[in-house]
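The block underneath contains the structure these notes are about, expressed in structure tokens.
Excerpt of the complex: some chains, original placement.
Labels run A and B following the written order; every chain starts at residue 1.
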Amino acid sequence: MDVDKPLRVALIGHGFMGAAHSQAWRVAGRFFDLPRQPRMTLLVGRDARRTEAAARKWGWEETSTDWEEAVQREDIDVVDIVTPGASHAQIAIAALQAGKHVLCEKPLANTVQEAQAMADAAARAADHGTRAMVGFTYRRLPAATHARDLVAAGAVGTVRQVRAAYLQDWLVDAEAPLTWRLDRDQAGSGVLGDLGAHAVDLAQYVTGQQLTEVSGTLETLVATRPLPAAAAAPGSTGLGAAAGTGGRGPVTVDDAAYFSGRFSDGVLGSFEASRMATGRKNALRLEVSGSLGAVHFDLEDLNFLDYYDYTAPPARQGFTRIMVTEPVHPYVSAWWPAGHSLGYEHGFVHQAKDFVEAIAAGTQPMPSFADGFQVQQVLDAVSRSSGKSSVWTPVQ
Amino acid sequence: MDVDKPLRVALIGHGFMGAAHSQAWRVAGRFFDLPRQPRMTLLVGRDARRTEAAARKWGWEETSTDWEEAVQREDIDVVDIVTPGASHAQIAIAALQAGKHVLCEKPLANTVQEAQAMADAAARAADHGTRAMVGFTYRRLPAATHARDLVAAGAVGTVRQVRAAYLQDWLVDAEAPLTWRLDRDQAGSGVLGDLGAHAVDLAQYVTGQQLTEVSGTLETLVATRPLPAAAAAPGSTGLGAAAGTGGRGPVTVDDAAYFSGRFSDGVLGSFEASRMATGRKNALRLEVSGSLGAVHFDLEDLNFLDYYDYTAPPARQGFTRIMVTEPVHPYVSAWWPAGHSLGYEHGFVHQAKDFVEAIAAGTQPMPSFADGFQVQQVLDAVSRSSGKSSVWTPVQ
């Protein structure tokens, strides 16, 4: 049995997400009693020098620039993928085939085809006890999990409406540079895949339903942007054409997305994703309205959940602002006394914990690659609907 | 000249809106220095006894059950229409033809055709100095007007996105009775015409743009409801079929509406109207995101406007919660000292003031019947889009 043996992790990639995942592996076992202790064995990156610096900073034991070799190593149990989406499928499938448990950042892939291949690979791997999970971490913030628990417990009755949005404003400045995230070839999609994916996952998770049909519109509000200085390095970004000229290049992804979606139980929901919502820094919002109540979550106030109890005495009804920091709330008892706030990164710690527990228990960690694939299908349907005058378009 | 002569008002109808308009006529001249003093001359209703009771309660001098005669009376200067939408066109056109200034509650009419006839009649009447205005009162709450002023002054820069919603929850209970508002024949439309119209008007007013194209979906979440006891009286509601049986009847209007709209300047906005948004009592919300800032208004906090200044020093940026109760704010100096809240009804008082001033000045009061007609066209386009799988549909 593997229990009590350390769980040796290889992290592939070391951008912003690499920092978050490193923190999760470092911290999870310090607060939760894990069945197996994660060990930060190997950090993999393309550039040896930068990878070594990151490993030193974040505390990884070894480094490599060869992910293909890394995923085959005997001394690795888990492959954690935080590279850009274009490389997810290749790495994840190889790792699963090598018998490694895989945690893959969202979006699962840049295309539906790749996502499907990944889900298929995960299904096959599961037959051998190899686990795969996609990283929609916001589910694991206590207030989000609590929202799901309340809905599942019937606290809002029959769900009637869903409104979801993920609003940021980092592209408000029309002179913000044309980064790789704004290039379709590299990023795969724009705000829809980046932020819309979170809104879809959270809405589906909290309601326990899946979107089956959508009608939507994608927009690019600022069509061209200054080429980044870094673009001067040939080949580095694929945006090289105008490199060094101080010119502008085209934004080839959406920076705002609006859509409606029909859930499997017939409920209709509204969705928005924007990088142009001036003043909104990180507002992933979800409101679920039901026959007996409602819940409302906003990532900018991530320690709180608003809950409306329609069965309370009428004169005492209102949205109850639950500070989701009590020991009775999900994940909270492992941390600090009641009333002490958690932050963004705690979702990653909980994700690491849940993943380790599922591996040890031999169960399917959630959300699965199949779940990630289904989200990709939803986004793809939105994109197709947008191309057909927003006509309602089935998912798949 | 009419200046200094009282302005003799006939109010047609005496439901909830009759109370609000009566309060406005009673109060406007007490706080604002009006060029002509409104006089509450005549209240018109179908039922003599109930009309007399209302007149006594609200302080109207006379009553009548004959609106056709009323709009012809020599001693009437203004006809104020607060009846259900189906009768608006007939009354308003007759009154305009009789040379009376007309204030008509929203929605302007139940059909686009009627609304067009009204707009035409208003245009003809204007040639003779007769004024017509439609009652989108929320524009005249100080915070809403201030939002418009800020946008018009460039405080948010170029508008990039609009999100509008009007959320109520009075239909959450599936056993709430089937009132006339839920019957298409009487109400004309459901939540779209009732609440959606306000969202459209407010969004257009604050941005100074008009919707030219929409994509939307209408929903009826609760399909049947108990027939009201009052339905027992034959003919009283048109819902008589199941009267007295304690049975249920079909809800023939929408109780939720979702749509996206393209404004004349190309900006895309999202809209929602719902009577099923559990816990939201009167949440008419508007957020306008621009290149230099944003404004956010919520009718549930009607004395406040949130304003984001993207040009402020970065470390000091955030949404500023302006308590719009200072003498420098629109309409406020006529009321109480700084910091003293106004309420829902003050919008009606401001509407009466503005209408009286326009009449005295011989200018077109806003929003005009043409504006009301345009809103009807938007709603009609949403309805048509909903019938065509939400395909983008031009307004008109």
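Note that a residue touches a chain if its C-beta (ideal position, glycine included) is under 8 Å from a C-beta of that chain, and two chains touch if they have at least 3 such contacts.
The structure displayed is predicted, hence computed values, not measured ones.
Undergrad: Beyond the 2 chains sitting in the coordinates, how many copies does the whole assembly comprise in total?
TA: Total copies of the sequence across the whole complex: 4.
As a convention for this text, only the chains that are shown with their structure count from here on.
Undergrad: Could you say what rotation angle superposes chain A on its sequence twin chain B, using C-alpha positions and rounding to the nearest 5°?
TA: Value: 180 degrees, nearest 5.
Undergrad: Once you find the CA centre of chain A and the CA centre of chain B, what distance in Å lies between them?
TA: Here chain A and chain B have centroids separated by 42 Å.
Undergrad: Mind listing the chain B positions that touch chain A in their complex?
TA: Per the stated touch rule, the residues are 156, 160-161, 163, 165, 169, 172, 174, 215, 217, 219, 221, 256, 258, 260, 268, 270, 272, 274, 276-280, 287, 289-294, 308, 310, 317-319, 389-392.
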